[in-house]
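All protein chains but one are shown in place.
By letter and in written order, the chains are A, B and C; residue numbering begins at 1 in each of them.
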Amino acid sequence: MLTYPYQERKLNLNPALIDEARTLAKEIVAEVKPFIISHSTVSVERAVLRLLGIDGVNSEGIPLPNLVVEHLQEEGLLAEGSARTLTRAFIHYGKSPQSLAEGIEQGTIRLTELPDFPEEVIENTARALALPAVAKIRAQRQARRAMLAQGEGIEPYLYVIVATGDIYEDVVQARAAARQGADIIAVIRSTGQSLLDYVPYGPTTEGFGGTYATQANFRIMRAALDEVGKELGRYIRLTNYASGLCMPEIAAMGALERLDVMLNDSMYGIIFRDINMQRTFVDQYFSRMINGFAGIIINTGEDNYLTTADAMEAAHTVLASNFINAEFAFLSGVPEEQQGLGHAMEINPDVPDAFLYEMAQAQLVREVFPRSPIKYMPPTKHMTGNIFRGHIQDALFNVASVLTGQSIHLLGMLTEAIHTPLIQDRALSLEAARLVFGVLRHMGEEITFKAEGRIQKRAVETLEKAVGMLRDIEKIGLFMALERGMFADISRSLEGGRGLDGVFAKGADYLNPFIRLLGAETEGREAFESSAMGGERDV
Amino acid sequence: MLTYPYQERKLNLNPALIDEARTLAKEIVAEVKPFIISHSTVSVERAVLRLLGIDGVNSEGIPLPNLVVEHLQEEGLLAEGSARTLTRAFIHYGKSPQSLAEGIEQGTIRLTELPDFPEEVIENTARALALPAVAKIRAQRQARRAMLAQGEGIEPYLYVIVATGDIYEDVVQARAAARQGADIIAVIRSTGQSLLDYVPYGPTTEGFGGTYATQANFRIMRAALDEVGKELGRYIRLTNYASGLCMPEIAAMGALERLDVMLNDSMYGIIFRDINMQRTFVDQYFSRMINGFAGIIINTGEDNYLTTADAMEAAHTVLASNFINAEFAFLSGVPEEQQGLGHAMEINPDVPDAFLYEMAQAQLVREVFPRSPIKYMPPTKHMTGNIFRGHIQDALFNVASVLTGQSIHLLGMLTEAIHTPLIQDRALSLEAARLVFGVLRHMGEEITFKAEGRIQKRAVETLEKAVGMLRDIEKIGLFMALERGMFADISRSLEGGRGLDGVFAKGADYLNPFIRLLGAETEGREAFESSAMGGERDV
Amino acid sequence: MSEVNLKAVRPYGDTLDDGIVQLSFTLPIPFGEEAKEAAKRWALQSGFQEPNISHAQDMGEGFSFFVVYARSRVTVDFTVIEVPQLTQVRLEKRQIELRIREEVRRKLVVVGACIESDAHTVGIDAIMNMKGYNGHKGLESYHEVEAYNLGAQVSCEDLLAKAVSVSADAILISQVVTQKDIHLRNLTRMVEILELEGLRERFLLICGGPRLSYELAKELGYDAGFGTGTYAEDVAGFVLEAVLRQRI
Partner (left out) sequence: MSEVNLKAVRPYGDTLDDGIVQLSFTLPIPFGEEAKEAAKRWALQSGFQEPNISHAQDMGEGFSFFVVYARSRVTVDFTVIEVPQLTQVRLEKRQIELRIREEVRRKLVVVGACIESDAHTVGIDAIMNMKGYNGHKGLESYHEVEAYNLGAQVSCEDLLAKAVSVSADAILISQVVTQKDIHLRNLTRMVEILELEGLRERFLLICGGPRLSYELAKELGYDAGFGTGTYAEDVAGFVLEAVLRQRI
């Protein structure tokens, strides 16, 4: 029901401040950029290998992309980029990347003894090897566009999670959720997957608080949702997590399997999973490039800030981070129309007038990012075992969402504090949201906020504080800001956290054909840019 | 939290229209007034007897007031007013009204053979006999004022019902409700009591869907609520029903026992209980006089219209009826501050933008009656067995209520479609309302409605239609309007319905000392008028 | 997900046969750790497993409220379930009218009311009045039906008298208030009066209301009963079929 871009201006915000925030964020990101583009990671390389067609696991269950990268690492070949060596091997052996990987696994192929080839030959061959994946992703994007044209939900999109730990049970829940009215299904990942430095393989039926993100699971769920969506005449979007130590690989898998939304933040892993910041910045860059090209909406994780920090005090950190996340997205070529910036309704409901402050925050994010499919997260921290009270807290969240024109609406569950959603929890939430959205559909258009009232004041104040924070960060740099715990009250060090050993400086002859094919200003994009630029969304 | 009178003007209503409506209503009522003041009813007379101190039942359970009135009727003495004959008997026998009544019951006293006395003596004696009740009621009003000064809830007042059918169980529920946060407790009456032409006696423990309204039950509940209110530092108001065939008597009982709120409509009995309209108009006049004097807030029953008629189509009938009800109240000397005009949230939630129309209606009633403690009734008709959905419907009602500055907020129950409230249903509703009111407390002040938007248009349209309806009624008269089924789609005839045989024309020497003592422009009032006029409410 | 065993169906939360059930209830005991333990024991004694007292709240006056999630091992055999139901297909108004005209060849006569203490006329009005319900016109709008809606709080005697005086085919009774089973009492009263007067066979006796079902109506000695979501067509169709059946 939203008309893009969002048109209302209810908060009396100072546009100069918003411009300043954007400029600051751009500068903050620009400072990190040299580091990012001069480095790669094991996960980026594994993603490259996956896009080149390498998949599967060995008898011990170790994924071939991991084995190949380890091999390259051992042989000191990784700095050139896995694509270069694989391409050379391809030319030399005349075998597909998959066969090569299997050969490496079995020890029948060694990459150290490869002859060299003219640079042009290597580049062209690498490009040729890369094209099938690019074509596949493009085809998926086209398929999505075609299916969306057949019918889809209206905003705010109803987004629910399934989290049984078993992909087959997830499918049942997801299909039922679609019938119950969901527009977007997110398959929650098993606790701890983000810390695995490999992607599990095949369909999985065990997980805690979620199901492993595997390519097979993606495919199974995609097929199930396509089927039910077709029946319902409504395309059902699928969400997963390109987060953690494997974000680029998961992005690649998601692009190939036509996921529609990916949790894909530039800093979440650093802050919340204690993943090394150097690793994350490099990983997010490539993973977002893939998501951008695939027409996948990325979701950022600022809502998480308010699960540890206080929502009244830390509202501005969410906005400041949104600005930074958006700039990182631009850097990877993700257009605004795919920037599902996250924020949340997490003020303690015991705070008098809490709803007013939530409205201020929700409207603020909406007005500042009028073209982005912003994602609004429900109350979680202050939910309790009282499901009846919780259902009301969620209803208020629904009200705030529809009043402020949110795009992606993650449904709160009355059982939030108890367990991952049961089949009926989701149905009850969906029903409640549909009810609220229906009876309040045009309320947002009907109301204006008092000039200099509580809502406007709170919004202006939050914007000012966010700009102040960005000014500080711009001065000290993002790395230092993270060290100081400026986000979510959590401090991380440059060398600390997991996965730093997987980061390496690109060699002078580093090759990754996908950067040119998928990146912001490059060839593969053409086909889609025109429409995206026109403001129309095919995502 | 409301400041009286309500100040906001958000609907862009035409004040001339409101004035016209009031004038029309005044004229409509003025047309009925001659009939009203020239008639009395058996129930009015029984109320007079009760106020003179007659109470109790005979061995067959027939209340003494009924026996005396029947006796007077048989003897052809009723047209003079029961007070006249009782006064004469008092002078003659020197016995209290109660002893006289007992004598009549036992056949030891006959009223036909009484000597006559000078009119002045009779009037003065009647007045003297009436004064103790007047003093008692005044004392109750003063007691209420004193207790309110110790502490009370803030508006919208949280109003819940108890309906176990057993006064002792009701007490448990009511005390628990007070602790759970209720400001007002209504003891629902047993199904069908409104059609009884007598008031049951003593404490009762059986009833269907409610507990009998008896003076003993009033007293028991009053004591229980005073006790718990004192403990909580918050005066707990008590509500019952001065409706049906005995409305004046119940009003008298309520005034004596310090009830705070009475359902007391000028037409409800006619429309919904098929009570004869002549009977009701006379009864309501005297019952409201008592309520007015006692500082009791009356609640009108327009919400009921929307349980039979469609809330989208019939919204204006509610408003039109509110105007008429208010004028009838003025006629009886009930000031605006005690006119708890009723309206309800009953639009089918499947109607797109239903909430906007509800807001329009709620705000309209609020703005049109800025000094009245208007009473907002929750969704009932569209509640279903889905308690979770119902809880959300009620939450939206809570939102509408606090946004539009309602005064008395009858809580919706998630189990509305299933059973009368369980102890936890009430607690959950109270908790939900407190939550919503808390987080939205000042939202009403924060928002304005778009000029000529859906809400304003709907409100203006409803007001116009109400005025149109009042114009029609003014032309044909209220009796005819009722015959034509203009309220709630229910048609009633002048001679039809129950209780007509209890109506009689006052004789030339009719006497009822309470009319002068309790009525609008008369002596008993003085003590309170000054404060009520000042806008301060002691009710 | 594994196949559901329809011979042993049990509640489902998010995994087949997990048995998860939500409960809420109040116990008349003061709030505290002991109350929680009592709630847990109540759940265990009721046969639930792993009761999780996810919420406990003081209701005041020595009462405590609980929200509980627990697992149930109780199964039902779904394969043996047969619900006595009206077998009739839902006809449309037009068809019904036509069939009355052509097959019954006289108007059907129905009288209806909310009996005794019940004043909830919206349900019976939905069935009988012109306007109907949810776009389904009521019996009064049927050319081929003579419908008398007596309204609220009509005594059984008055309703019967009317039915006799207009030679009704069917008597329609609405009962909405069910507190303390008053609906059962009222409905039974009507049957008893009819039987006493020897008139039970003379009329089709039909009841309706949100807590009524075909099954319950049959138990009470009625010819049919209708619950939530009934439309005039359902009733007219039933009366039509029954009248035709009687003819044979």
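Throughout what follows, contacts are C-beta pairs under 8 Å (C-beta built on N, C-alpha and C of every residue); 3 or more make two chains touch, one makes a residue touch a chain.
In this text, all values refer to a predicted model and were calculated from it rather than measured experimentally.
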Of A:I423, A:A459 or A:A481, the residue that touches the missing chain is A:I423
Candidates B:E8, B:E31, B:E123 or B:D166 - the one touching the absent chain | B:D166
Could you tell which one of A:K33, A:K95 or A:R273 touches the chain left off the display?
-> A:R273
At which residues does chain C meet the chain that is not included here?
-> 4, 6, 9-13, 16, 20-29, 33-34, 36-38, 41-42, 45-47, 52, 62-63, 72, 74-76, 78, 81-83, 85, 211
Since one chain isn't shown, list which residues of chain A touch it in the complete complex.
-> 165, 172, 175-180, 191-192, 195, 208-209, 272-274, 307-308, 381, 417, 419-420, 422-424, 427
Pick out the residues on chain B that sit against the missing chain.
-> 163-164, 166, 168-169, 171-173, 384-388, 415, 417-423
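To be clear about the criterion, only the chains that are shown with their structure count from here on.
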For chain C, which other chain has the most distant CA centre?
-> A
Please work out the Cα centroid separation of chain B and chain C, and write it as a whole number of Å.
-> 34
Inter-chain centre distance, chain A versus chain C - centres from mean C-alpha coordinates, in Å | 50
Taking each chain's centre as the mean position of its Cα atoms, how many Å separate chain A from chain B?
-> 59
Give the residues of chain C that touch two or more other chains, as numbers and ranges in rising order.
-> 24, 57
Touching two or more other chains - residue numbers and ranges from chain B | none
